[in-house]
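Quick notes on the structure that follows.
A protein chain is absent from this complex, but the other protein chains hold their places.
Presenting chain A:
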Amino acid sequence: MNGMNYFPNYYSIEDIFVTQEKVECRVNTKLQRMGFLDSGAESDDLEPGKTVNLPLWYIKELKVNNAYFTVAVPDIYRNVHKAVCEAETTHIELGRLHPYFYEFGRYLTPYDRNHVIGRIIFETLRQRVRHLLDISKSDGQAAKAEHRLDNIEAKLHEAGVRTNSQYIEWLQMTGNKIRTSELVEEHQKKRRRADRSDDEGDALPNSKRATL
């Protein structure tokens, strides 16, 4: 319920997942003793011109045009995929491109000189909202597996499905029955189990006496 008004804070799990994604960066200057960042490095220092894969949380703390790394924008936000996004907005499977398409793109926007990413994610979401509204009206389960939505869209879809099921329940007047709470049920099960084991415990000496 609270995952949908998503304003990422330091502790939000999705934010941690997104910022853990690796981005390719090219080293611009010689960095002494930073060779550990590159797993296949021979020397202790990072030579300019090498490409390393660094996690996003590492890069986003640096200034955008810092002298040490140049961030390469991942392919999913470029060229072919960009054209596909614009052409087939509702049918493209964003979940398959990247599970956190929108958020990842949002973090990468300042690094993109051509201002492509920001516009793509904005336009794509705008076009897909109508589609989301429509599919959340249908039965939910089957549709979600087919369409492979991005994380943000999946949450919105879940909200839509929940609203729809509440409405249908109300129409058929099936919802809103008073149910026993889970704690009470668990307690009753435990009590029944305890009673049953007590009975078995009493039965054993009886049966022994009977055979004797």
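We take it that a contact is a pair of C-beta atoms (placed from the backbone, for glycine too) under 8 Å apart; a residue touches a chain by one contact, two chains touch by 3 or more; residues count from 1.
Here, contacts and distances are computed from a predicted model.
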Open item on the list: I want to check something: the complex is missing a chain, and I'd like its UniProt protein name from "Electron transfer flavoprotein subunit beta", "Bardet-Biedl syndrome 10 protein", "proteasome endopeptidase complex" or "Probable DNA replication complex GINS protein PSF2".
Closed with: "Probable DNA replication complex GINS protein PSF2"
Task: Contact residue for the chain not shown (choose from A:25, A:76, A:132 or A:154) - done: A:132
Open item on the list: Under the stated touch rule, tell me which residues of chain A contact the chain that is not displayed.
Closed with: 4-6, 8-9, 63-65, 102, 105-107, 109-110, 112-113, 115, 118-119, 121-122, 125-127, 129-130, 132-134, 136, 152, 155-156, 159-160, 163-164, 166-167, 169-171, 173, 175-176
